[in-house]
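Note sheet for the following structure.
Here the complex is missing one protein chain, while the rest keep their positions.
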Amino acid sequence: MLHIVNKSPHERSALADCLARARAGHAVLLIEDAVVAATRGSAATLAAAPAGVSLYVLSPDLQARGLAGQLAEGITAVDYRGFVDLVAAQPRVQSWL
Amino acid sequence: MLHIVNKSPHERSALADCLARARAGHAVLLIEDAVVAATRGSAATLAAAPAGVSLYVLSPDLQARGLAGQLAEGITAVDYRGFVDLVAAQPRVQSWL
Amino acid sequence: MSEGVTKKFLFVNRKAPYGSVYALEGLEVVLISAAFDQDVSLAFIDDGVYQLLRGQDTKAIGMKNFSPTYRALEGYDIEKLYAERESLEARGVAEGDLLVDVKVLGREEMAALMDEQDVVIGF
Amino acid sequence: MSEGVTKKFLFVNRKAPYGSVYALEGLEVVLISAAFDQDVSLAFIDDGVYQLLRGQDTKAIGMKNFSPTYRALEGYDIEKLYAERESLEARGVAEGDLLVDVKVLGREEMAALMDEQDVVIGF
Amino acid sequence: MKIGILVNEGPYQRQSSDSAWQFCQAAIAAGHEIQRVFFYHDGVNNATKLTDPPQDDRHIVNRWSALAQEHKVDLVVCVAAALRRGIVEENLAKGFRISGLGQLVESAIQADRLVVFGD
Partner (left out) sequence: MKIGILVNEGPYQRQSSDSAWQFCQAAIAAGHEIQRVFFYHDGVNNATKLTDPPQDDRHIVNRWSALAQEHKVDLVVCVAAALRRGIVEENLAKGFRISGLGQLVESAIQADRLVVFGD
């Protein structure tokens, strides 16, 4: 499963709600305002990710917000091509709107 | 000041963000999905309201969601007329969108 | 309709009703899906459990009360409704407060249910 | 324009940029307000502090980078910009990361600022 | 008392426009004046006359038009926000007018209170 989250963890529960149901082997991709959760200063929410869940962030959205230099450890930055590859690699996609 | 909040405290930080800046003499009115914060089962967020802040909930929105019988103690239910009166009684209004 | 393909569909409801149109328009998709002979389930998690409360009365806000539609789903052969126990408990909602029969699953069972679907659509 | 009335306006920015249009269209209101000779202040609290980060580069998302506009506010005589210390700290944002000079206020001072306004508009 | 209203979201998707309209009705019934309703952001989508909701649902656009007609409420759509979203004279519903953002600032100055409805 690829989980997609697009909301800031400071403003919405979406990322926490997603992580509470993610399982080993799943991937979580942060896009749009959710990219702030991938920065060193706001990484607390992602720390709740279960073991075996891979974490990704969409770099175009990180760059747009001036956060490209703030990427926390353990999170892989991908471009839109990488987003597409994640969709293809996982058997299904769930957006946490 | 009349603070208006319209988001569920389970989904968004708006109510907590509002209460963190509310001061004695202010009023907080819960409308739309925020009315769930006025129910006995979800009253934890409102417990952080500073002393001297008056708490109100819009009863039409509470009724719509089937929660009219669940009103927690210390919160006053008002109709739209009561909403208007609160706007008139407080010197200004701030919506926490 | 689509050459006899049957997929497992899960519609995940995570939002309270009336504050946004997602619950209502999500239900419209569910009803349409019945015509396609798919294996359809509905999950109610997080604020989505509020959609199922008894006693919704929308007269004073001038909006349509669509909650009776959940009871009508059975007539469309949509019978797999699940609510998450942790979501109910966090909101002080008891199973007896719900307007339709649902199967209550623990969070781990709910995650397992999500994990066995072909298509997951959230509203 | 309105018979010489001067009110204290506070525009409260609480949302990150680009994910929604509020930051951009909020800034458009601020610019217009300059023409009305009002006493205008801007507050950046909660996720609104992200609007002020240096180094925003929107090329790869195809959207317009409007962050230079914050630097242009001074030319419109809009000089009272405030950011909340607690909001910056909770996000690991340092004052030096910001693209424009702002006065950093503690939460209690920010609440006091809000309390002395005539009009508060949040975006 | 003179009350100005700001609506930031479109019809049907979120409750903001419903809440704003109910508030206006109640305010007028209580003897207040709705000095202006300004539609900004997606709020401009409240002004399209092409809306045609199901028979058993409320007609949000017509409800605003009726408010303008019955109580002479000034309904103003922000021109810049409207152009971004495809609201122009051609599809503008009765009772609405398109104007600049200055009308919002002016409303905030002239009204005793400004109440914002949005997301």
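Of note:
Here the chain labels run A, B, C, D and E in written order, and each chain numbers its own residues starting at 1.
We adopt the following convention: contacts are C-beta pairs under 8 Å (C-beta built on N, C-alpha and C of every residue); 3 or more make two chains touch, one makes a residue touch a chain.
From a predicted model like this one, the values you see are computed outputs, not experimental measurements.
One chain is not depicted; across the entire complex it touches A, C, D, E. Contact with the omitted chain, checked across D:62, D:75 or D:96, is made by D:62. Listed here are the subunit D residues that touch the chain not shown: 18-21, 61-64. Where subunit A meets the omitted chain, the residues involved are 4, 6, 31-33, 60, 79-81, 83-85, 87-88, 92-93, 95, 97. Against the chain not shown here, subunit C presents residues 1-2, 5, 7, 9, 21-22, 25, 28-29, 32-33, 35-36, 38, 119, 121-122.
Keep this in mind: only the chains that are shown with their structure count from here on.
Common neighbours of subunit D and subunit E, by the contact definition above: B. Overlaying subunit A onto subunit B using CA atoms gives a rotation of 180 degrees, to the nearest 5. Counting C-beta pairs in contact across C-E and across A-C gives the higher total for A-C. With centres computed as the average of Cα coordinates, no chain lies farther from subunit A than E. Centres computed as Cα averages put subunit C at a distance of 40 Å from subunit D. Separation between the centroids of subunit A and subunit D, computed from CA atoms only, is 27 Å.
Here the spacing of subunit A and subunit E, counted between their Cα centres, is 37 Å. Within subunit C, residues 18-20, 46, 61, 63 each touch two or more of the remaining chains.
Chain contacts: subunit A has residues 10-11, 13 touching two or more partner chains.
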